[in-house]
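Next up is a structure, given as structure tokens.
Removed: one protein chain of the complex. Kept in place: all other protein chains.
Chain nomenclature is as follows: A and B, assigned in order of appearance, with residue numbering initiated at 1 for each chain independently.
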């Protein structure tokens, strides 16, 4: 069965990320600075280069790749929770190239902001902590 | 004109779906168990196989197809409302393959969770019920 927890939401921070910043690291830094431990995150914008991952479900390893060209951030969706005692952002992105073709994956460090408008919604309730899930090999929530 | 209703939000449930579960059915079951009748839903994660639909706007029929390979859930976006007296989840997904190429459509049963982190936001306000819309042939909200 799914394991779900209840939260109170309704407080958000919204703004723009710095040109040239690392997309994942910047959102992570915002969460840590604002002491956001549980949340949801979304963004649109553009990047000058992207680094994204695909999780190999057989070998249990991420395969990372770089798309070294300007791309629109068509969607960034994710959450904030705790890993190793610190706020950790888990986000997936959909990116669009100059012909409109869409790509995407697990957002990794190395994705550089051209412009980005970001929302983080703060969740009040039980803290979810990530630990190794043996079935998938992923750092999932210990619920 | 658009027909819009007003809602109060701010209560969410967040957690992870079970490995091997049917993505659409699991979210639907969560909503019914928690008695969520109006809501919005979002998720990221990965699936081992996907079944998605494209609505043919001429013939007014869904064309379903299966993508039988591991895929990242780059975005899942949708809503919860009432159809035939029960909570019904309407969601669209964007999926990414091992080369980062993106696919997507109307989420159908038969999409199997590898790992999934899901948020359902509960909306308080008027109940929207789905009924046949003659112009499109779709089960749209009778507002």
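The rule is simple: a contact is a pair of C-beta atoms (placed from the backbone, for glycine too) under 8 Å apart; a residue touches a chain by one contact, two chains touch by 3 or more.
None of these values were measured; they are calculated from a predicted model.
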Residues of chain B in contact with the chain not shown: 1-10, 38, 40, 52, 54-58, 63, 65, 67, 75, 77-79, 90-94, 102-106, 123, 128, 133, 135-136, 138, 140-141, 143
Touching residues on chain A - with respect to the absent chain: 9-19, 21, 26, 29-30, 34, 42, 44, 46, 48, 70, 72-75, 77, 94, 96-102, 114-115, 117-121
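What we mean here is this: only the chains that are shown with their structure count from here on.
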Relative orientation of copies chain A and chain B, as a Cα rotation angle in degrees, nearest 5: 120
Between chain A and chain B, centroid-to-centroid distance (C-alpha), Å: 21
